[in-house]
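The chains shown are only part of the set, and none of them has been moved.
Naming follows writing order (A, B, C and D), and every chain is counted from residue 1.
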Amino acid sequence: MTGWLIFALLVWAGGWWLNARLAARPATGFTSLIIPVIFGLTLIAVWEGVVRGFEISPVLLPAPSAIAARFAASTSILWEDFVQTVIRGALTGYVLGCGSAFLIAILVDRYDFLRRGLLPVGNFVAALPVIGLAPILVMWFGFDWQSKAAVVVVMVFFPMLVNTVQGLSASSSMQRDLMRTWAAGYWTTLLRLRLPAAMPFIFNGLKIASTLALIGAIVAEFFGSPIRGMGFRISTSVGQLALDLVWAEIVVAAITGSAFYGVIALIERSVTFWHPSQRH
Amino acid sequence: ADEVTLQLKWVTQAQFAGYYVALDKGFYEEENLDVTIKPGGPDIAPVQVLLGGGADVMVDWLPSALAAREKGAPIVNIAQPFASSGLMLTCLKEHEINSPEDFPGHTLGTWFFGNEIPLYSWMGKLGYATDGSEGGVTIQKINFNVDPLLQKQVECATTMTYNEYWQVIDAGLTPEDLVVFKYEDEGISTLEDGLYTTEEKLADPAEAEKLVRFVRASMKGWKYAEENPDEAAEIVLENDQTGAQTEKHQKRMMGEIAKLTAGSDGTLDEAAFDRSAQITMEGGMITKMPEGAWTHDITDKALN
Amino acid sequence: MKDNPAGACGAGEGQFVSKESVISARQLDLTFRTGDGPVHALKDVNLDIRRGEFVSFIGPSGCGKTTFLRCMADLEHPTGGEISVNGVSAEAARRARAYGYVFQAAGLYPWRTIGGNVRLPLEIMGYDRADQDARVKRVLELVELDGFERKYPWQLSGGMQQRASIARALAFDADILLMDEPFGALDEIVRDHLNEQLLKLWARTEKTIAFVTHSIPEAVYLSTRIVVMSPRPGRITDVIESPLPAERPLEIRDTQAFLDVAHRVREGLRAGHVDD
Amino acid sequence: MRGSVVPVLTVVCGIFVIWYAAAVWLNAAWAYDKAARSGTELSTQMLIADTWSQDKPKLPAPHQVVVEIWETTAQKKITSKRSLVYHSWITLSATLLGFALGTGLGIALAVGIVYNRTMDRSVMPWVIASQTIPILAIAPMIIVVLNAAGISGLLPKATISMYLSFFPVVVGMVKGLRSPDQMQLDQMRTWSASGAQTFWRLRLPASMPYLFTSLKIGMAASLVGAIVGELPTGAVAGLGARLLAGSYYGQTIQIWSALLMAAALAAALVGLIGLIQRITLNRMGMA
């Protein structure tokens, strides 16, 4: 039993030492990928050691090995839930929410009246906690993915709106004056100057929204869902104390969320290659 | 005084009146106990709290307790204040479901967390598919309220005789608008609110002795509550920290609860246990009949 | 007063209008409202710039040179007086794309290559594709940036960026050039070179140029007229006509005539420099 | 500021109009049902009156919510369990504690990330991954584990608040602590300033605008965390408990009033940070 605890400590020290060595070397694509992976593996090994060392009951915290076993055994359930929650709920809501926020942002930016009226009210609405909104939206939009998408729309709308509005005013006054000297119209200025200049902010919004979308879809399922979906599985499995399945779903969520975030970050890299923050 | 913490399965309401009465009337104190009652909720798995050391005793329903036991949680039933089940399926009459034969083609809402098991067993007995296919029923997970029924998202919904049923009535429907199927009547009922603790505590004579006193005082509370339902409801209301409960509802609930506890002195009925376990197994919640999941030691000592 | 540059080939209207006033400011007044009270940036400014003139503005920091140029370009709205460009309001002139403007800082769009930056106003003004290509090539050669067309702004040194921005203002056919310290970031050799190029371009195209600078020799070398300004409130304190000939080799800067003008400008400047 | 009053009022009025209309639309089904059961015919007027005054409407009308809020704040002793002020206070205390912890953790992590290469390269991706975990799923586990460790009361809830609020602080502060440009850092080098001096006199002041922006997001997240944390603590008290209890008993009016109260609380807290921000940045000459 103490053997496992010592194992955990050793792994921790070893992982840290290895990473310190790697981090000291010049950054390459390989090291920037391998370092967090090693860190994660270390964490997992420590977790395993602690669970075994302290003999923690599997209904409280299952060991990573048990989670992995459950993951492997339940891939079809996990896949079904993934499709329901991520593809139908989160992705639809993400696209709708970010898309409409983007369009509204352009309107808000165009009409000062809207900016001054909508943004403060918007900030207030954005402060409404999801936990409270989710049951209401489920009541309105039904149990299936539509209500999840609605929750996601509400969650991602304001971060995206605020970022886009901020981005649209990110071009410098000189850059805008230049457009004026060429007598460029509103649309030309929007397309050729303000949207490109807004891209770093827009991607900031898209990145924040990507993690929010997933959380929103899962949390909303806690408040009503058909009998599939990640949130459904998590909430019912907790009730059945099948914590290994709960954690398997959490692993799926974490991997999906990180991958989603990563994909957006990659696109950001290629679109805003010119921005100083992307250039080293 | 010895400290005992009780973890409830649900929020503070007359369903747990016996314990609050025992606390309020000093029955625990008489047994030299200092009892803390922790309310529950949908996000609380009492078993986790028990195993995590946050409570000494918990209230749970038998199917979920058995499932937890099979998953490696060494919990044991030490007393069973509820003799019968208050679970039922409530349908709106307008959907023209008058008997189980009418179920096919309809949507039945149920709570999950183990509460779906008896329903699945029932449908199995009736020979209906549950995936919404032709000639079968659709089972829909619903949360712990009756909105889906009122808003016609489902045609029948799981309700408790003592709680949700009355919420439907309060919403403006009359008993004539409803058709109810009691699980008790359909022969698919499982044991509800029992008291559970860990094997470890039972093995410790000092702890076991504490539990004896606890069960004795609790049952005294229950019997007092049965006899004085209105006073019991008042006591519950005083102990509700959310301030969300109403007097009318709790008094009515207490009346219904009294019917469920009436037949029990706290001793577990073995036959009822076996039947419940059988149903739980048929539903797939457990894979084999449990062993050592209950004991009469505590109630035997408490009641003599 | 400037003679018509030798061999000038007028941009359409011909030379008979060369004495006509292109930019005309009457009692121009501009006050900025700021947090700590109003700033009187321009006061009672009167000036006429005639077609084909090269007018430099010089004066201490904060005297309103940029502000004045911005008024001409309809980037700032005067709070008093009037300004007309080509006989119409500054706004109408801006809409008619009457001028090219070079800002003090390069202000290239970082998401476009150098070529793309120069091409941008051409795209906006609807030049056809082949014409765009030809013009981009020509102006980049003019500022000696051929070969850098596909680089991004941050891949160039500050001086090269500034030259790209000059090229951008020259790419389309504007009769008026407004230049705000375009050569500030360049070293002397490059600056000399670009000064020469600018004079040549001006002689060839008969453009009207308004030019802000901090350098007295530069002002004297380039201009047909030098406007000296003074701050608090910003106003014109002296207007010096250059007696130098139109043809100006770099060596002209060592002549006595040149030094005399420079001296007069310096005196005018010093007078405005009460403190700071 | 003053210029915003009219637009804000217009938008708010617009929302009310839509709200009332939506209330009619969403609650009509129930009104017709009731009428059908009692066999009466509904005129439009009666329909509207009914949809704006149901006991458990799908969407309560604004005045119903306002009345409920009024009754549960102004007309109840604030120590009463039925007072929304009492519940707000419970939630607020957990929010503030969680916010303080989250800010502390966030800043500590950010400093680690900025000053330690190993942390920089290994921690950040996991910080992002941590935020993709549905908090609602692990909140009960956190509560149980902390309970098992003998910690109960405010701290478990605050822990969940902290979990949600540290993220924006880390992200903002990493950006902020890195915001001094190369020249400013080089300047410190030429004076041969120590690491601590560079931190206190350059990096920290330079990060202030970023800090305040993250604090605002963190505060809102913290409130959500406190509410989430209230669900698995037995939902005994607090705005989260009101939301939950409201949902068990189908008390939509109660849900909405708790919801709006939470939003108002968040708005007030965020506004407060904004105020501190303005004062601080003003005194730092950075406004």
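Operating definition for what follows: a residue touches a chain if its C-beta (ideal position, glycine included) is under 8 Å from a C-beta of that chain, and two chains touch if they have at least 3 such contacts.
Being a predicted model, the structure only gives us computed values, none of them experimental.
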item	value
Full-complex stoichiometry, written in the displayed chain labels	A x1, B x1, C x2, D x1
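Keep in mind that, in the parts below, only the chains that are shown with their structure count from here on.
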item	value
Chains in simultaneous contact with chain A and chain D	B
Pair sharing more residue contacts (C-beta pairs) when A-C is set against B-D	B-D
Centroid spacing, where centroids are CA-atom means, of chain B and chain D in whole angstrom	35
Whole-Å separation of chain centres (CA-atom averages), chain A against chain B	38
Approximate Å spacing (C-alpha centroids) for the pair chain C, chain D	54
Contacts with two or more other chains, residues of chain D listed in rising order	58, 136, 140-141, 144-145, 148, 231, 247
Junction residues of chain B, two or more chains touched	42-43, 45, 48, 52, 143, 147, 151
Each pair of chains that touches, named by its two labels	A-B, A-C, A-D, B-D
Chain B residues touching chain D - in the complex, by the definition given at the top	11-12, 38-45, 48-49, 52-54, 143-147, 150-152, 167, 170-174, 177, 240-244
Chain B-facing residues of chain D, complex	29-30, 34, 37, 55-56, 58, 80-83, 87, 136, 139-141, 144-145, 147-148, 152, 231-232, 234-237, 241-242, 244-251, 254
Contacting residues of chain D [partner chain A, same complex]	3-4, 6-12, 15, 26, 58-59, 117-118, 120-126, 128-138, 140-141, 144-145, 148, 220, 223-224, 227-228, 231, 240, 243, 247, 252, 255-256, 258-260, 262-264, 266-267, 270
